[in-house]
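See below for the structure under consideration.
A single protein chain has been omitted; all remaining protein chains appear in their positions.
Then we have chain A:
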Amino acid sequence: MGGTGGTGGTGGTSGAATGAGAGRDPGLQPERTRLAWRRTTLSGTAAAVLAVRTALHGGALPGGVVACAGCCAAWLGLLLVAERRMRALARTPRPRAMAPRLAAAAALCAVALALGAAALVV
């Protein structure tokens, strides 16, 4: 907890805040961040479902199947990254900032999805 302030936690009616929920962030920031990750995986799932639909619609050509497999791998990668981060967020009431490598991995999964999409569409 250190000297980072924590102004939101102890302000206002301090009597009630010092009870059982003293360690809890009243703004529920970790929970909100976890839900944001969940929404992101849902967006990724929608894109992956569209990828599978496109591949099947094209008559399941070998090239299309490979591109579709790439899209699915990217989707799984995104799920994995999100799962790791969500677990880290749930572990402690004051989680650390996300590692840049994690952010890069999530973005690269999206890029891989787009590349697979380009291969499917063309």
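Couple of notes before you dig in:
Please note the rule applied: a residue touches a chain if its C-beta (ideal position, glycine included) is under 8 Å from a C-beta of that chain, and two chains touch if they have at least 3 such contacts; residues count from 1.
The criterion applied here is as follows: contacts and distances are computed from a predicted model.
Considering only "dihydrouracil dehydrogenase (NAD(+))", "Glutathione import ATP-binding protein GsiA", "Malonate decarboxylase acyl carrier protein" or "Membrane protein", the record for the omitted chain gives "Membrane protein", by its UniProt protein name. Against the chain not shown here, chain A presents residues 4-6, 8, 25, 27, 29-30, 32-33, 36-37, 39-40, 43-44, 46-47, 50-51, 53-54, 57, 94-101, 103-104, 106-108, 110-111, 113-115, 117-118, 120-122.
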